[in-house]
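The complex appears here without one of its protein chains, the remainder shown in place.
First chain written, first letter: the chains are A and B, and each begins at residue 1.
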Amino acid sequence: MTTARLLWVGWLMQMKMLARSSFNTLLGIVYPLFFATVAFFMFRAGDDPKPLLYASLGAAVMGIWGATSTAAGGSLAQQRWHGTLELLVAAPAHFALILLPTTIAMATIGIYSMASTLLWGWLVFGIDVQIGDPLAFLIAVPATVISIGALGFLLAIAFVRFRQAWALGNMLEYPVWLVSGFLVPLTLFPGWVLPISWALAPTWGIDAIRGAALGGSPWEDIAMALALGAGYVAIGVLLVQRTLRAARTKGTLALS
Amino acid sequence: MTSARVFFFGGIASYRALFGWLSPWVFIPSLLVAPVFQILLFVYIGRSAQLESDEFYVIGNAIQYAAIPCLFAMTHLIAGERFQQTLGYILITPARRLPLFLGRALPVVVNGFFVAAFSLVVGGAIVGMQVPASAWGPIALATAVSAFSCTGLGLVNAGLGFVVRETSVLSNIIFGLLLVFTGANVPVDQLPRWMQIVSEGMPFTHGIEAVRRLADGGALADVWGLIGLEALIGVVYGAGGYALIRAMEVVGRRHATLERA
Partner (left out) sequence: MGCLTRLGRVNVVEAIDLRRTYKTTTGTIRRRSLEVEAVRGVSFEIAEGELFGLLGPNGAGKTTTIKMLITLLIPTSGSARVLGHDVVQDARWVRKHIGYVFGGDRGLYERLSALDNLRYFAELYAVEPRGQRARIDELLELVGLKGREKERVEGYSRGMRQRLHIARGLLHDPPVVFLDEPTIGVDPVGARELRATIASLTAAGKTVLLTTHYMFEADALCDRIAVIANGEIVAQGTPAQLKAGVADGSVVEVELFGVEEDRVERVRTLDGVRTATLEDRDQKQLLIVQTAPGLELTHAILSQLNGASIGRVSSREPTLEDAYVQLVTSA
């Protein structure tokens, strides 16, 4: 029960903080629209509406990863700078349970950009996205958000030792957009890329969301996304122990 | 200090002082790795949508990405000086303003050129882009001029930074506008008329076109006009940005807002 409460309160507090920052809200909503606009122009060339629908949903989910990658990468460095990191480490609660809800909140903010991208596509490019299976869609989206949040959690702890960790998170924005197949079918990639795509939860998430909207069973994809998310959390928890121990030995928790 | 010294040493010193870009942990991920992936992203979208050649996207994105150093570096330099409360000191030195600011702009232009050139070469190598050997010199020129013109826009951005609180929001939006309007990924002639008009006045539009023609085997003589236009755009934005900053300086002196609280 305490674990659930801790996750809930952590998520809520982080959402409050993110929602009060114009950088996260305004930019998070507007920035993906530029990429979406380019994608829409590129996919509009033919007469077939299907590529545009495909692109619209893909571009929408790009915003969720965009909201997470840089923010998650830099979150611990930012906490260190604010002097709150050592407070979190000094608390008795397990550090993973403190960090995970923050990255899930970052991914949750991405829903704003998902909505704005779909709206933009509809208003400006006339892309009418009909949700074929609303129930599946309503499950696929949170599942994607949670699994992307879990991936952000893994990034945050993996990069904690780097003062400029935001740059490393930022560096991963494009690669995941590329290989998760948001706007590019995986069939176009050389074979060695596919295992990387499959190891990324966003790949399954976008498949689930497209399946729920455009027809096709999303349930296996949802399960894979959540399973991978659980895997990221497991690896992250192991890393937390090692990393915090190293930080306490080297004395790098508080240095700003 | 003579104007020349102000130009060179003042510029480099302030660049290093205010800019963590020189840390390899930021430089490599943000300025070397990211643009290559932006290129790959649009190359593959292009292949998926079956539109232009790979080369088209390599050139367009390599040059467009120079906006990151050009915009952010320029804006940070000015905003950073405000934050560290050194802007007031710099503006009251007897050094002449123009070499001062141009000196600060030069490392930014060099940085932008280097980033664009790097991703052009690496991105081109990945997709197997064929460029005639004689074209590389003119391509370098066109790229450098493009970096120059975007740095001019960066100066405007820096001036706007006096009023806008979150400068990185503005910089990112300008980056997005450059992605859409400059023909980096969508040929300008396929854009709606009003967007084409905007394109004409943006940095990169002419530079990208020039590099594309050069890579296709065009001669320098063919693209002089484009390069010239690009340079002119840079001068206009640069002058506008400089004027804006001077105006802000006056306002700042009157209202004591020169330093950020």
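As a convention for this text, a contact is a pair of C-beta atoms (placed from the backbone, for glycine too) under 8 Å apart; a residue touches a chain by one contact, two chains touch by 3 or more.
The structure presented is a predicted model; accordingly, all values stated were derived computationally and were not measured.
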{"item": "Chain not shown, its touching partners among those shown", "value": "A"}
{"item": "Residue in contact with the excluded chain [from A:K16, A:K50 or A:R242]", "value": "A:K16"}
{"item": "Of A:G83, A:P134 or A:P185, the one touching the omitted chain in the full complex", "value": "A:G83"}
{"item": "Chain not shown, touching residues in subunit A", "value": "2, 5-6, 9-10, 13, 16-17, 20-21, 81-84, 86-93, 98, 245, 248-251, 253-254"}
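Heads up, the rule we're going with is that only the chains that are shown with their structure count from here on.
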{"item": "For subunit A paired with subunit B, centre-to-centre distance based on mean C-alpha positions, whole Å", "value": "29"}
{"item": "Complex interface listing, subunit A residues touching subunit B", "value": "22-23, 26-27, 30-31, 33-35, 37-39, 41-43, 45-46, 51, 162-164, 167-168, 170-171, 173-175, 177-178, 183-185, 188-189"}
{"item": "Contact set on subunit B toward subunit A in their complex", "value": "20, 23, 25-26, 29-30, 33-34, 37-38, 40-42, 44-49, 51, 165-166, 168-169, 172-173, 175-177, 179-180, 185-186, 190-191"}
